[in-house]
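The other protein chains are all here in position, but one chain of the complex has been omitted.
Coming up: chain A.
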Amino acid sequence: MQSVAQYGRIVARALAAGIHNEFQLKSPFEKPKEPLHLVTGASGFSKSKSLTKSSQLSKWTFGDDAYFISRNKVADVIGVADGVGGWRNYGIDPSSFPRTLMLVCERMVREGHFVPQSPANIIAAGYSEMMEQKVLTLGSSTACVVSLHREEQTIYSANLGDSGFLVIRNGEIVHRSTEQQHYFNTPYQLAVAPPSRDGQWLSDSPEMAESSSFKVEDGDVLMLATDGLFDNLSEDMIVRSLRPLHTHKEEERIQSTAHSMAEHAYKLSLDPDYMSPFALSACDIGIDLRGELLKNLFLFSGGKPDDITCIIARVTYQSEIFL
C-alpha cells in the first residue's frame, strides 16, 4: 500500500513528463523520430564442399540453406530457409525448395506485395506462390523472416522451424525466436511432396509459424541464422563476436563479422571433441550418443556438421549509414 504522498509524487511526475513531452514536441529544435535501417552482412558455409553449381544458381545459397535480403519503400526484410536434407534419398535436390522459396519471398518484398507488420504472410504467400509455378519444386525447409518497419522502428518476425534469430543490445540478448521441433532434429517445415504420394510426408502449414514484434533502437544487432550456426556456437560466443558492432557500424565490418562467425561455426562443426550446443542438448534429452538411434546420422560428440548461414544486421539511423 503506497501512501498518498507517494501517489502524489507519481502523479506529479507523470504530469511533468506529459507536459515536458508536450513542450518537446512543440519545440522547434525537436528532432523527429528518424527511421532506422538494417545494414547487413551475410556469410555461410556449405556442409559439402564438392558443389559444382553455376554462379547464378548458387547466389544466396549455402549448400541446402538459402537466404534473402530485400528492401522496399517501407521496410528492410531478411529471411533464411534451411532445406531438409532427407530428400536427397528420394532423388530430389534439397536445396531447390528453400532457394525457390527465398527467391519468391524476395520478389514479393521488392515489389511491395506484403504487409511489413506480418512476415508470416510473406512466408504463407511465398509458399502458395510456389504452387502457382509451372515447374513444381519438391522438398521442404524451415523459414524465418524478419522485417524492420523503418518508420515504426519495430521488427516483426515469423519463424517456422529451427532456424532463428537473436537481437543483442549492450552485450545482452534482448529478444529471440523460439525453436519449433516435432522431435529431436525434426523441425517444423514447409513442404511440397510428390503429388501422387501425399500424406506420407511431414508438412506443416505456414499458419504454424510463430510471430513476434519488438521495438528496436540504434545500435541493436540482429542475427538471423540457420541451425547450423546455433548448434555449433554457444550464445556466449555469439554475443561476444557481435559486441564490437555496437560501435563499429561500417558495412565491411559487419560483413567480416558475419564471415568470421560462420567460419568459426564451420570449424567447430568438424571438431570431434568439442561439446557443441547440439551435443549438449542431445545429452539433455537423454539420447545416448553412442547408441543405436543416432549412429547413422551424427558424430557421437563434438560439433554438428551442417550447412551454415548467418545474416547479421545492425540497426542504424538512416543518416548515419552514408557517412
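Basically, a contact is a pair of C-beta atoms (placed from the backbone, for glycine too) under 8 Å apart; a residue touches a chain by one contact, two chains touch by 3 or more; residues count from 1.
The definition used in the following text is that contacts and distances are computed from a predicted model.
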item	value
Name under which UniProt lists the unshown chain, selected from "Glutathione S-transferase", "Corticotropin-releasing factor-binding protein", "Exocyst subunit Exo70 family protein" or "F-box domain-containing protein"	"F-box domain-containing protein"
Of A:Met108, A:Leu190, A:Leu245 or A:Ala258, the one touching the omitted chain in the full complex	A:Met108
Chain A residues touching the omitted chain (full complex)	107-108, 111, 113, 129, 131-136, 194-196, 198
